[in-house]
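A single structure is presented below for examination.
Of the protein chains in this complex, one is absent; all others appear in place.
To keep things simple, chains are lettered A and B as they appear, and every chain counts its residues starting from 1.
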Amino acid sequence: MLQQVLVTFLVLAAFAFSAWRLMPARRRLLTLLALDRWAAGHPALSAWRERWLKPRIIRAGGVGCDGCAANGSHAPRSR
Amino acid sequence: MHGSPVPLAELRRGESGVVSGLDAARMFGDSSAESAALLARLRDLGFVAGARCEIVARMWLGGDPLVVRIGGSTFALRRAEAAAVQVLRHKERPSPSAVLVAKDASAATV
Partner (left out) sequence: MDTAVSASPLRIALVGVPNCGKTALFNRLTGSRQKVANYPGVTVERREGERAANDGSELRILDLPGTYSLSPTTLDEAITRDVLLGRVADAPAPGLIVCVVDAVHLPIGLRLALEVKRLGLPMVLALNRMDVARRRGVKINVERLAAELGVAVLPTVAVQRGGADALIEAIQPGRWAAQRNVTVPAWQETTAEDAEQTQSDLKGVLEAVGYSAPVENPWFGRVDRLLLHPLGGLMVLAVVMFLMFQAVFSWAEAPMDLIEGGMAAVGEWLRGSMSEGPLRSLLVDGVIAGAGAVLVFLPQIIILFFFILALEDSGYLPRAAYLLDRLMGSVGLSGRAFIPLLSSFACAIPGIMAARTIPSWRDRLTTIMVAPLMTCSARLPVYALLIAAFIPDESVGVFNLQGLVMFGLYAAGILSALLVAWVMKLFASGTLYSPLMLELPDFQWPNSGNLLLGLWERVKIFLSRVGGIILALTIILWFLSSYPAPPPDATGPAIQYSFAGQLGAALEYVFAPIGFNWQISIALVPGLAAREVAVSALGTVYAMSAAGDDVAGQLEPLIAQTWSLATACSLLVWYIFAPQCLSTLAVVKRETNSWRYPLIMAGYLFALAYLASFITYRVVSAWA
């Protein structure tokens, strides 16, 4: 029984994670913004909003190639 | 040093000279804003009057691009970019008699 529960949980988590990562950047940004609007109504969450949500929104607005192997491109950097 | 200024693009591998100035007209045949920006960048890189430069390498078929050493740094330039830089050629591999002549003449030149 425990096995079934764990397996179900893991599989659902995998689906959710993949969906998030493979979502188009715009959809992800909109989701984060919707989340932000909802959290704005709950003052207790303000610390979480500032620390976790806001940087992610700014980052999502910019690049959005989250699932990619090389966010730090190896283009010749400044030496 | 001899002769009138030639474009940097015409120097051969191993030749050196002194920059006498930059000339936009030679780059594109006009002086658009783009060539002005490129000239400014060349100047910022050290291609200013009085700087000594030397051609380190040239690509086959016309020397585009070429590699020039100037002010202690090394740059790869397109032929068109190098064409804008006017250079007074150094005399290369002077024969002994030519050295004697140059020594006499050097009193008169800078």
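In this text, a contact is a pair of C-beta atoms (placed from the backbone, for glycine too) under 8 Å apart; a residue touches a chain by one contact, two chains touch by 3 or more.
Everything quoted here is computed from the prediction, not taken from an experiment.
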Practice item. List the displayed chains that the omitted chain touches in the full complex. Key: A, B
Review point. Which chain B residues would touch the chain omitted from the figure, given the whole complex?
Key: 28, 37-38, 40-46, 48, 56-57, 59-61, 64-65, 67, 71-78, 80-81
Practice item. Determine and list the chain A residues touching the chain excluded from the picture. Key: 3-4, 6-7, 10-11, 13-15, 17-18, 21-22, 24-25, 58-59, 61-65, 67-79
